[in-house]
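To keep things clear, I will list the structure first and then write my remarks on it.
What you see is the complex with one protein chain gone and the rest in place.
Right after this comes chain A.
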Amino acid sequence: MSEIAERVKNIIVDKLGVEASEVTTEASFTNDLGADSLDTVELIMEFEKEFGISIPDDQAEKIATVGDAVSYIEANAK
């Protein structure tokens, strides 16, 4: 697992209160990890702060799974 993936996973475990083993690449925030709409917005904000990036709303809407988040951040983090 990449260093970025590890950091993303830690944020998800902390914010959603889930077990690390549940945070698989395919896991959907809403369907698998119990996030509601506010939780999802919070996750995006935490990713922005952690990686020093700004994720526009139209991009944020497309981030539905752990893998989506990791890919986006790998492509956009400085």
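Here is the rule we use: a contact is a pair of C-beta atoms (placed from the backbone, for glycine too) under 8 Å apart; a residue touches a chain by one contact, two chains touch by 3 or more; residues count from 1.
The rule is short, and it goes like this: contacts and distances are computed from a predicted model.
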Chain excluded from display, named as in UniProt, from "Deoxyribose-phosphate aldolase", "Branched-chain amino acid ABC transporter, permease protein", "Phenylalanine--tRNA ligase beta subunit" or "3-oxoacyl-[acyl-carrier-protein] synthase 2": "3-oxoacyl-[acyl-carrier-protein] synthase 2"
Sites on chain A contacted by the missing partner chain, in the whole complex: 15-17, 34, 38, 41-42, 45, 48-49, 52-54
